[in-house]
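For this depiction, one protein chain was excluded, whereas all remaining protein chains were kept in their positions.
Here is chain A:
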Amino acid sequence: YRDLHTFELQAPTRLIEWACGSRVCVAGYGQSDGNEILQLIPPPTLLTKETQGLCPERDFKVECGGFSERPVYSLKYVPDTSLLVTSGPPDSSLQVWQVSAEDSDVIKSVSSIATENGTGQSWAKIATISARAPWVLHGSRLDRVQITEVESRKNIYTAAPGGSEELSGLAFLDCNTLLLCCATGQLCLADIRQPQSLVEAMSVPSVPCSEHWCMGTRHGDQGWEPSSQPVARLSSTGLLTLTDLRKTSEFLASAKARVPSPGSGAEFLCVSWAPALEGCLAISGFDGTVHVYDTQSWDSSGREAEPIFVHKGHAFGGAGGSGDPPLVTVHTWHLQKPRTLLSAASDGSLHVWDWVQPCGKC
């Protein structure tokens, strides 16, 4: 490590979202009400590019917070507004909140976007974009995907009736193109200008259906063609596939991560691309570790890959031996510092770490 900071949140979180001004947001997902949504200001050491040693301000500060009656499973900021959207069980509706950090430090609940509740609906996955107006893309199943304008709550787009597979993630590739990932691993593309057609992009290699998949897309804010960035998919058994959306007939590459089996379920599977390192991605959700891989050395054989770094900090949590070992619930990359990641675990710990490339490549 070049640097490692550990913090303890009062309640564990399963999301870490970046907000403008380098703010970080976390939220509780406990069953009882009184879950807190916290917008944090990271310590100055994490905001600057160089790593300082000793610094008086080393703590996260809670800038503002809100109370949610339901567990918060997903949270996204709506760009260019002071709003954020959350979702969580028991249904697939969304809650809209207002953040006004200058006036008061309370995040207020503003409204909610209801969705028709079918049977057995789980919570909605969310993605946001600020196109012609602030939109939120949400849905819990393939046939229930919608785009709603956040402020007016008007429905902009509804997906064509298709399969009823559960979704594990969705994203805007640009303001007209959507990428949807099903829990079965299927990737679908949709063009909102053609609401009736849903293009199936990519299936997965024949695998037993008990696996659960999630996807990671590159942030498209660097000026790159979004669809030229490969999409990574991670399964609950550790299979990783990379797909180029322009050439969906075959995989770009695939590999297998060394993860404990039987896995601990698919609840917290997370895969993400490094914003500043070409070809690097991180995975977590299997145990108390976060793995970082360099995909540039991968081919399509699907054999086991060696991580270039493993963060084990959460496994050595403070509790030490009481109950289940902590499970990493989410991780995310720092937007500016190339090798810094933030990860959170089920014991409430929050780590910020900066790893060193072992073989000297920088």
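The rule is short, and it goes like this: contacts are C-beta pairs under 8 Å (C-beta built on N, C-alpha and C of every residue); 3 or more make two chains touch, one makes a residue touch a chain; residues count from 1.
What we mean here is this: contacts and distances are computed from a predicted model.
Chemist: Which listed name, "LLGL scribble cell polarity complex component 2", "Integrator complex subunit 11", "NADH-ubiquinone oxidoreductase chain 2" or "Ragulator complex protein LAMTOR4", is the one UniProt assigns to the chain that has been left out?
Modeler: Not shown, but named in UniProt as "Integrator complex subunit 11".
Chemist: For the full complex, which residue in A:12, A:43 or A:326 touches the chain that was left out?
Modeler: In the complete complex, the chain left out is touched by residue A:43.
Chemist: Which residue among A:21, A:34 or A:90 touches the omitted chain?
Modeler: With A:21, A:34 or A:90 as choices, the missing chain is touched by A:34.
Chemist: Which chain A residues touch the hidden chain?
Modeler: On the chain A side, contact with the omitted chain comes from 4-10, 34, 36, 40, 43, 53-56, 58-67, 103-106, 350.
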